[in-house]
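Beneath this line is the structure, given in structure tokens, with notes to follow.
For this depiction, one protein chain was excluded, whereas all remaining protein chains were kept in their positions.
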Amino acid sequence: MKVRLLLFAVLRDIIGRAEDELALDDGATARDVWQSLRARHPELRGYAEPPMTAINESYAAPDTRLREGDELAFIPPVAGG
Amino acid sequence: MKVRLLLFAVLRDIIGRAEDELALDDGATARDVWQSLRARHPELRGYAEPPMTAINESYAAPDTRLREGDELAFIPPVAGG
Amino acid sequence: MRYLTDDPIDPRALVERVMRKSDGAYVLFEGVVRNHHEGKAVESIFYDAYRPMAEKEMETIVRDIEQQYPDVALAVLHRLGHLLVGDSSIAIVAASPHRAEAFAACRLMIDRIKQTVPIWKKERGPDGEEWVGWQGQC
Partner (left out) sequence: MRYLTDDPIDPRALVERVMRKSDGAYVLFEGVVRNHHEGKAVESIFYDAYRPMAEKEMETIVRDIEQQYPDVALAVLHRLGHLLVGDSSIAIVAASPHRAEAFAACRLMIDRIKQTVPIWKKERGPDGEEWVGWQGQC
């Protein structure tokens, strides 16, 4: 299935892009996506737990199964205000 | 002794003037002044206790003895803000 | 007069008076004449004050609160005279490096002003006029 990954703030800087189109196995979770990012980006290796996770613009548990066409975003610590 | 009495808000309306020059016996207190106002103004009869009292622009106990040249003011319930 | 004015209040000018480059936040409180009070319609308010004493009380309160919250800078202006619904009667600005102190100092300022500063208001409405707080509370 195809999932759209959005990257913001420090994650955009580390990964070097604002978004990505992911081709995932059925049943994949946000946590799986995070682990694959960690495998490719040494700056993320210390972060075994994924940051807050949003699916389709709402917060979701990282173990939620993704579905075709979902928009996934990792939300590093927010600092609005 | 001479004492200047200032009247504000509801007291100014009741007594009909903004200030008064009082000739008092030595040892007179703010409470004494209040009782003489009550004797002359029926609207004040229900108020046996004087309102907050200020002497020379500072709050003072109503039983403080007044001194020559003092500026006395009765402070009805404040409503600033 | 530093804390009292007979003119409309410009809250922006108060903010600019207090903000420092180290401040991360300010809280502005404005009291506004509303069209009702304790169930009665209000059309206008007349504010009276014992001006020199009110100035002194304001100064005392500002100093007390700036002592309690040393990082906070305060500015306060109370308007006197005739005000209509929607007019601001008071503006208080509390600027601080951190927001918690700004909120606390601003709140404390308005609470203390309402307790001790010799300012009075006469409310006018369709049912007549009345000095707020007088009836039976002297």
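Going by the order they are written in, the chains are A, B and C; count residues from 1 in each one.
Quick note on the criterion: a contact is a pair of C-beta atoms (placed from the backbone, for glycine too) under 8 Å apart; a residue touches a chain by one contact, two chains touch by 3 or more.
Since we're looking at a predicted model, the values are computed, not measured.
Asks: Mind giving the shown chains that are in contact with the missing chain?
Replies: Listed by label, the shown chains it touches are A, C.
Asks: Where does chain A touch the missing chain, residue by residue?
Replies: Residue positions of chain A that touch the missing chain: 6, 8-10, 12-13, 46-47, 49, 51, 54, 57-59, 73, 75-81.
Asks: In the complete complex, which positions of chain C touch the hidden chain?
Replies: Contacting residues on chain C, toward the hidden partner: 11-12, 15, 19, 21-36, 85-86, 97, 99, 102-103, 106-107, 110.
As a working rule, only the chains that are shown with their structure count from here on.
Asks: From the centre of chain C, which other chain's Cα mean sits the farthest off?
Replies: Centre of mass proxy via C-alpha means gives A as farthest from chain C.
Asks: Roughly how many whole angstrom separate the Cα centroids of chain B and chain C?
Replies: Between these chains, centre-to-centre, one finds 26 Å.
Asks: So the centre of each chain is just the mean of its C-alpha atoms; given that, what is the distance between chain A and chain B in Å?
Replies: Those two chain centres are 74 Å apart.
Asks: Rounded to the nearest whole Å, what is the centre-to-centre distance of chain A and chain C, using the mean of the C-alpha atoms as each centre?
Replies: Centres of chain A and chain C (C-alpha means) sit 49 Å apart.
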